[in-house]
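The complex appears here without one of its protein chains, the remainder shown in place.
Naming follows writing order (A, B and C), and every chain is counted from residue 1.
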Amino acid sequence: MLASERDPRLDRLFALVDGVYAIALTLLAVELVLPQASEHLHGEALLRSILEAWPKMLGFLTSFTLIAIFWHANHRAFHYLRRFDGRLDFLMLLQLLCIAFIPFPTAIVGEHVSDPVAQVFYFGAILATGLATLALWWHVSSEPRLLDPELHPRVIRRFYLNILAGPVAFPISMMVLIALGIGRLINPLVLGYLSMMVYILLGVFEGWEPRLDEEVEGAKVEDNHSEEE
Amino acid sequence: MLASERDPRLDRLFALVDGVYAIALTLLAVELVLPQASEHLHGEALLRSILEAWPKMLGFLTSFTLIAIFWHANHRAFHYLRRFDGRLDFLMLLQLLCIAFIPFPTAIVGEHVSDPVAQVFYFGAILATGLATLALWWHVSSEPRLLDPELHPRVIRRFYLNILAGPVAFPISMMVLIALGIGRLINPLVLGYLSMMVYILLGVFEGWEPRLDEEVEGAKVEDNHSEEE
Amino acid sequence: MLASERDPRLDRLFALVDGVYAIALTLLAVELVLPQASEHLHGEALLRSILEAWPKMLGFLTSFTLIAIFWHANHRAFHYLRRFDGRLDFLMLLQLLCIAFIPFPTAIVGEHVSDPVAQVFYFGAILATGLATLALWWHVSSEPRLLDPELHPRVIRRFYLNILAGPVAFPISMMVLIALGIGRLINPLVLGYLSMMVYILLGVFEGWEPRLDEEVEGAKVEDNHSEEE
Partner (left out) sequence: MLASERDPRLDRLFALVDGVYAIALTLLAVELVLPQASEHLHGEALLRSILEAWPKMLGFLTSFTLIAIFWHANHRAFHYLRRFDGRLDFLMLLQLLCIAFIPFPTAIVGEHVSDPVAQVFYFGAILATGLATLALWWHVSSEPRLLDPELHPRVIRRFYLNILAGPVAFPISMMVLIALGIGRLINPLVLGYLSMMVYILLGVFEGWEPRLDEEVEGAKVEDNHSEEE
């Protein structure tokens, strides 16, 4: 097997990963239920009951967006995977453990949207997922034989920065803000959701993501040049 | 990579998409429960309790058919995708957000089948899914490098018309009919379900779908002719 | 595209089909809950509460086995699919609708295991799934271009017989037996489960399935002979 060929065992690993992400995304909606008492409401009273469920809907939106961002990063970064080992299996399963856990803090924060304990528990779960992602990328990038040998070290560093700035620093700063009492100005879940939307809009629609691909291309061209010299 | 080759990153994107659709389709049945009181019923009383659950079964049938139609359209249209970018990931995830949300309005309309608020909320969710689909197709078709370069512009326009006539115009007209009081003549959920069945039977079993393939073939032949001239 | 090549669109169709089957199989276990009152039981009382849940466990076992048999048949038969059309999408989705529905009658029969209404509702759902399978196979086999052109007509007829004898005739005879009062001798769910186990043990471990493969091979050899003549 050439160093640039892909280990076929990665196919089943990604099948499991995409399966767990797909289910976690969809199961979030199971929490969306109106209180039992609304069963006998009609017209305007029903409308009010639906509108009063906004914290649950916000929890659904926020966690869906969050898991979507994690999946997108997993999709981008592991596109460069070429080899497979047992530690990769278990570190990926550790990330999936965190992803599968997220519906639980989402349900709690949906039920207690302005309670700092529920908010810290929620952002703590995001931090755990971020640290698992960091461990996963650390393993993958420190075993050079696991990644495409043509991948430039600059791209590897860029992914490190993205993980540290995103799923590690973001929930930590949210927890600090909650401790400082940001909740009296704006609901931290709303703030978290808005931050994620800004991240997606800035990053994907304007910014660094397309450039990343160009950088890979650029890096390869550069390398070819230095080889020629 | 040739312009007509398929980006391998599309495989994982479709794995996630098909996973979310499969789960949304199957989770709809979780709403199908008899009221707790029916636990001690037997014989005819049990039969009556099952029959009284018809609004939930109709909700299941309607939403299953609806998600099936969305999946079928996604399956047909994105068969022509060749390239991948970050916006595609996030717009596809936006469509999945709407699909994953559908069980919630389905549960509400199953519980309040003749309430206009529940009906408008249900068709509003369909409209949101339709608008996400429109945004997705708009992105895909306006970046010519994303689609198979051999795809004829007529097929692209045809998909636009299908989306506008189906998941955009259909829920809007249903909401107008509900506002005008159609509910006094026929239950809007029944009307919606019948419209979808007519759409499937006319479209798939008689009509335009097979011709679409022929059109693609025809368009290619035409193009070859003009190239020869 | 050669007549014996496989349409790549079948990949996503099977991804959806296998996803729905996998979820239906796993969701059956969600019905397995002890009554709320058992929350405070300990030791022997808890054991008795677990043992009293046998109808739910039997329902889980029976429906799991049933969906497994349907999946196995789908897996065997559609291995010979080569082409794709819109009707195939919708007929396959019709079968998935029935598969996704099965957890509902399973829950009812698990709650009312000796009630003929629950039993007939359960076997009626199996019959509906069988009829959807029949329609699917009828469409696939009547459009010769959809199947592998090397498939012998004898194999096509064999699948028809299997569907008619299995998911069509089996639930009908169970419903007749229930109407005749078999329930006074043996619980129809137990009888149904035992029949399925006999079917699997006879068919797969002893009998006709391996011979089917040989028959395909044999038929091809035969055909080659007649061509040579």
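The rule is short, and it goes like this: a residue touches a chain if its C-beta (ideal position, glycine included) is under 8 Å from a C-beta of that chain, and two chains touch if they have at least 3 such contacts.
Small disclaimer: the values here were computed from a predicted structure and weren't measured.
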Options A:A29, A:I108, A:A132 or A:I200, residue touching the unrepresented chain: A:I108
Absent-chain contact - pick from C:V30, C:A169 or C:L194: C:V30
Touch list for subunit C against the chain that is not drawn: 14-15, 18-19, 21-23, 25-30, 32-34, 39, 41-44, 46-47, 50, 60-61, 64-65, 68, 71-72, 75-76, 79, 200, 203-205, 209-210
Chain not shown, touching residues in subunit A: 9, 12-13, 15-16, 19-20, 22-24, 27, 30, 85-87, 89-90, 93, 96-97, 100-101, 103-104, 107-108, 111-112, 115-118, 121
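Operating definition for what follows: only the chains that are shown with their structure count from here on.
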Rotation angle (°) superposing Cα atoms of subunit B on subunit C, nearest 5: 90
Rounded Å distance between subunit A and subunit C, as computed from the means of their C-alpha atoms: 37
Interface hub residues of subunit A, defined as touching at least two other chains: 19, 22-23
